[in-house]
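Reading through the structure tokens given below for one structure.
Excluded from the complex is one protein chain; the other protein chains are retained at their positions.
Labels run A and B following the written order; every chain starts at residue 1.
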Amino acid sequence: MTSTIEPEVGKARLRKEDARLITGRTRWTDNLTLPGLQHMAVLRSPMAHARITNIDTSAAREMPGVLAVFTGADLAGEQGSLPCAWPITEDMKAPDAPSIAVDTVNFAGEVVAVVVARTAYEAADALEGIDVDYDDLPVVLDMEAALVEGADLVHADLGTNKSATWIFDSGEAGTGSDVEQAISEAEVVIERTYRQQRLIPAFMEPRAIMVDPTGEQLTMWSATQIPHILRFLLAAQLGVPEHKIRVIAPDVGGGFGGKLQVTPEEFLTFLVARRLGKPVKYTETRSESLQSGHHGRDQIQKLTLSARRDGTVTGLKVELLADMGAYLRLVTPGVPILGAFMFNAIYKFPAYRFVCTNVFTNKVPTDAYRGAGRPEATYAIERLMDELAVEVGMDPMVVREKNWIKHEEFPFTTVCGLTYDSGNYEAATAKAMDLFGYDGLRAEQRERRERGDTVQLGIGISTFTEMCGLAPSRVLGSLSYGAGGWEHAAIRMLPTGKVEVVTGSSAHGQGHETAWSQIVADQLGVPFEDIEVLHGDTQSSHKGMDTYGSRSLTVGAMAVIAATDKVKAKAAKIAAHMMEASEDDVEFTSGTFRVRGTGAEAAGVSIQDVALAVFAAHDLPDGVEPNLDSEATYDPENFSFPHGTHLCAAEVDTETGQVRLRSYVCVDDIGKVVNPLIVEGQVHGGLAQGIAQALFEEAVHDESGTLTTGTLADYLVPSAADLPSFTTDRTETPATSNVLGVKGVGEAGTIASTPAVVNAIVDAVRHLGVSDIQMPCTPMRVWQAIQTGQTDAGGLGDEAGGGLGSIDPSGGAQ
Amino acid sequence: MIPSAFDYVAPSSVDEAVRVLSEAGEDAKVIAGGQSLLPVLRMRLAAPTMVVDLGKIAALRGVREDGDALVIGAMTTHYDVQRDQLVREHAGLLALATDTVADPQVRHRGTFGGSLAHADPAGDLLAPALALDAEMVVRGMDGNRTVPAAEFFTDFFTTALRQGEILVEVRIPKTTGWSAHYEKFNRVAQAWSIVAVAATVRVDGGTIAEARVGLTNMASTPVRATAVEQALVGQPASAETIRAAAAHAAEGTSPPADGNADVAYRQHLAQVLTSRAVATAAGV
Partner (left out) sequence: MRITVTVDGTKFTDDVEPRQLLVHYLRERLGKVGTVVGCDTSNCGACTVHLDGHSVKACSVLAVQADGCEVTTIEGLARGGQLHPVQQAFHDNHALQCGFCTPGMIMQSIDLLADNPDPDEDAVRHGLEGNLCRCTGYQNIVRAVRDAAARMKGGAGPEAEQVAGAPAKAGGGQ
């Protein structure tokens, strides 16, 4: 008899996934091969906006090993349009989104031709045999200019560069009062414009796709976060019967939203393999990934906050411009809308208005990137709270505390109409302040200022919350999203008592195999080791909504638990029969059914015994099918609202503008924790990405629309040497919206950290007349801000620095 | 990404290499460590028809003393330069600068001579070579010639090497007993220098007896900050004199402008970093 006494949930279990990953026994899509496999290479437009006047592929077709060359004209009849699942308004303008340009290219990096050859080397060579003639069209890059009457147009047929305007107004919604009135009556009004620079998800595994058209089902392997959605949309957009498609996401090397996409390359590999009747693989290069995989953020935020002189906030008005890039990808238009409900954050604003205008430009399309909409909102409000503190002469933490929702006020319905189920901002803040040594650092800051030290110290605060666990289907429906937010799971009880857990969540580094095993071990009372988690293959896990938006635990795992409940209910009937007891008298503890009241020492029937009995099926109660397997689909009632207090101490070298993070402390409250090791890892990685937005990363286009940060030499993903060690801790206020009391953690670190860092930098040099520095806070921007006391130093860089510029185009010498 | 096809030769002697290179003409490219060349080939920014690999020529590797000079074989890896006792003793500046080149993997492959011949003005070894008055020993079909560092670097990625010539070794006058510092400024650890300053000084009884200062990425070639050197020599090794001398650091420079740094910022950095480099070198 097997029983697990100590609960698995809460244990720092080492990951099951690691064994293959640390030994190189991995199944990245690019590692896979098939008999007769052909290789696809892609020719991309160097022009940001142009008409294609001619494509000559004749030389390429003659090159060794080349099977076929396709242009847009060849595939126009069957390529359909790439999907956009989120029409945010009824009148939203959405252009056709071809996978391969037919007559016009709208961003540099768009596909104009593909080659299929015997080897990847031959395919790459053949790209040089394709000659494309372009006629320049005017390039639209600047969002504000794009909206001016008479502006050049990205899509002439739409007649405008404005895709949609989406509005939430608390006065109109009845969830709060009128913001204009609040502003007009305010004692203090803070107006600021912040720029969310364009970022690139930069997952480590470049995307790869392999399609085998030779079986009854066309099988696509793809480095994707969303195998289930991909299968549905291949069917829906390309007119292929859904049951004739199988999608597999094997080991996937990170996503961060960047693989939450249905890509041109997926459609093209599919179409080309089908046309040729041969298996075809495409693996993007890093440069292609950076210049054509979707980007993130890219907003201009015009903000007005009203308050009383005592620091009490009275209203918040948010006017956004959001850069869509050239096309609307899967959830492009909705990303800024995901932030709409989060600008008010943890604070009790009585009045709120949010207006977002989505704008087309001739740039790479934007879409989800870790946090998607919520980092932008958090950045804006947490920067504003610091500005308010300065304006009213209060400590920035005191201002926050004055305005935040007190722990006894939960559940709390916000000015956006969301109900925050639980939280304790006081507890997280107290713990963080203690770990940070807030008062001591403030004292040192004063001392350095008085001394006129060349290195100044700043302290940045971010007391954030976010909404995640996407999402209640009815809420998605009310936001015009094209699908639901449920998740599916199934439990298979094998005859030997081992368990297969089938999940619609699609892990790409998160550690679901470990966490789901822990959860199921507790639910079914079987050993952790006896559980196998199956995911990422539409043949084994046939139903799912996949992984993004910190949803897997709060939605996906709830489906798993619901399925285990059904297994237990089925097993209880059989166990009762086996023990010759009434089902009503049977209880289930630690994997064993016993007759109630007989005590833990009494003999019972283990769930494994039941599984074997069901396999034999010799003696089951009448009318009971010989099957314990169960499935469940779970639709959440509410979002989850993790929160936390992040504190950053930054040293600014005023002579050079260089920023050094001296310490970073965060205390996150993500409710109950399944595996503290995995949680800590998620926080670390999230912090790194949020800090990278504050300090390092920016996707820059030059005036012709060419991405100048098109390699990892120019797009500065930080290394170990560029980041500090973090102090992380937790408080635990259980969510009331799910049975485990858990909240999401995947995005928290990214959402919270960016404003903490920028607040610290500005705080370090505020006495020198600086009230803002544009992200990323490069040494030059910081130094220029100090020199001029400008509030908006640095401008938008229009050239990448130093990197590939330092690779000699002539080829170098020795 | 995948390079274009090329022929490959790995000569076993310098003479053979020079002959192969002369015969192959302009479309041939020398590969030393390949750490700059291979990314360029992969991006297809260059497509030589022949690559001549110096990797099999053992005579091009190693460090030896020759009277008042150190002689470093062109194919000596950064890793070996970093660790070489002679370099640390007699050309400390070079050892320190080499520590900052790229990352450990690149330093295992990349070579001293390769970096100099590549002549990237953002590369970290050019300014030290210039500051140390290195001499480049170059072999062509007509035999050896020696080019002073000041004449070797002629423009962005351009040197005095002629068609068919190979850099075989670098002679560096010893600066035994001098102290040194290489002050590198960049945004992330593995990035190229936005600006860097190579400084080495001989302090005698509290006075700066000799000083050499070279600047990285302040022009199309490395720059010798002669005005700084002149202002330092004979002065007491103090923070004030060093700061005053460093104020001359941007004189005569014509730095590039890019998203990381415009001209004014680079010139400002040159002054600040020169002050820091010299002060650290002088132990101030």
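The working rule: a residue touches a chain if its C-beta (ideal position, glycine included) is under 8 Å from a C-beta of that chain, and two chains touch if they have at least 3 such contacts.
Keep in mind that what you see is a predicted model, and the values were worked out from it rather than measured.
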Which listed residue (A:R25, A:R446 or A:R474) would be found touching the missing chain in the intact complex? A:R25
Give the residue, chosen from A:I88, A:A489 or A:L687, that touches the chain omitted from the document. A:L687
Among A:P213, A:G253 or A:G296, contact with the omitted chain is made only by A:G253
Among the options B:A189, B:V233 or B:A264, which residue touches the chain absent from this view? B:A189
Absent-chain interface residues of subunit A come out as 14-15, 17-26, 28, 30-31, 120-121, 202-206, 251-254, 256, 285-287, 508-511, 677-678, 680-682, 684-689, 711-713, 717, 719-723, 725-726, 749, 803-804, 807
With the missing chain put back, which residues of subunit B would touch it? List them for me. 1-8, 10, 31, 33-35, 38-39, 41-43, 51, 53, 55-56, 61, 75-77, 79-80, 102-106, 108-109, 189-190
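We adopt the following convention: only the chains that are shown with their structure count from here on.
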In the complex, go through subunit B and note every residue touching subunit A. 1-2, 4-5, 29-32, 36-37, 39-41, 43-46, 48, 54, 74, 111, 113-114, 116-120, 122-123, 156-157, 159, 161, 166-167, 185-194, 217, 256-262, 265, 268-269, 272-273
Residues on subunit A engaged by subunit B in the complex (per definition of touch): 120-121, 124-125, 128, 285, 287, 655-656, 658, 696, 700, 708, 711, 713, 716-719, 721-722, 778-780, 783-784, 797-814
